[in-house]
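For chain A:
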Amino acid sequence: MALDIKTNALDQRRQTFAHIARRLGEDRPASRYEEATFDLQPGGAHHYRPTWDPAHELYDASRTGIVLADWYVLKDPRQFYYGTYTIARARMMEAAEKALSFVEKRNGFAAIAPEWQDTIRFYLLPLRHVEWGANMNACSITDLGFGAAITQATMFTATDRLGIAQIIGRIGLIAGGGQALDEGKRVWMDAPEWQPMRRLVEDSLVISDWFEMFVAQFLALDGLLYPLVYDLFDLAGQAHGASSLSMMTEFMVDWRDEVTRWIDAVLRATARESDANRDHLGRWFAHWEQRAAEALAPLATRVLGEAGIDALAGLRGELAKRAAGLGIPVGQ
Partner candidate 1 sequence: MTQNVSITLQNTDEGRGIIAAIMADNPDAVANRYPAMTKIDCPGRLVMNRETISTELGRDYDLQELNLTLVCLSGNVDEDDDRLLIAWNA
Partner candidate 2 sequence: MSVKAIGAYRFAPADRVENFHGNQLLTLLWDDHLMFAAPIVVPVPPSMPWSAVAGEVLPQLYAQHPDWAKVDMGEVEWTLDGEPFEPDAARSLAEQGVHHKSVIRFRTPGLVGLAGAHF
């Protein structure tokens, strides 16, 4: 055996694939993330134009106004490839399962003050439709985006958002069975407080530049919605005995913290490259952040009362600071 290992060491012809070595600048052992990501999207000539978009090639960088010399600068700081991604999510889901079954078994939802239970059903259950819209947008970016680095991360995000929509669905089942979900959808479709949000989500689905979609969904909308719902609404719920809800939405809080690192890395690398990119990002952010704030205002007011508008303004300030920190010009 010892001899085998020695032979092996002598005979190893190369440490990694040539395309990885070219990127690393030398032939040295590469990480699984690097081997799973770099240059996976085919270059070279394509055979046929898509019948669904004859103006472009199948993979075509000109589907967005953003220009990058190398699309693999959009690396994922989490270094997620399929294996690390699913194992991370399975672990988070295991914790979520425990929380859901704990609350269900102990009938924890019933311990929340009844009027706040109504409030939760009103603000939380329609969010599964927002998540479903986010799923479609992430999927759209995976479809039209350029380079495996960004499109694999958006694929993971697409299934994340479906998963979160289903966690909300399960909270709904605990909080009132199928009827609660049906009612949540009715609210989503008809309640005046939800209509600006539904309009925003539907408008986001038809954004033609996929990078603009990225900014609209992940920075502008999520950047305000997640802290509003999972931090501020949750905090307000504590006064009404809603700690069981906090347990059940822990997944979303952890997820947001994790995914923010990736979103920020993508935007920072994009902004860094050129004035033209910064102009695009600044314009898109200004537009969609305004829309998101308008869409969230009626919900903030409904849940937090008069304090809602101030709370939202505070979140907007923090988001603007975050965007500016990423190199995105934020309008004065």
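The rule we apply is simple: a residue touches a chain if its C-beta (ideal position, glycine included) is under 8 Å from a C-beta of that chain, and two chains touch if they have at least 3 such contacts; residues count from 1.
Per the selection procedure, all candidates are chains of the complex that A comes from, given by their letters.
Please read these numbers as outputs of a predicted model, since none were measured by experiment.
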Checklist entry - Of 1 or 2, which one touches chain A within the complex? => result 2
Checklist entry - In their shared complex, at which residues does chain A touch candidate 2? => result 49, 51-55
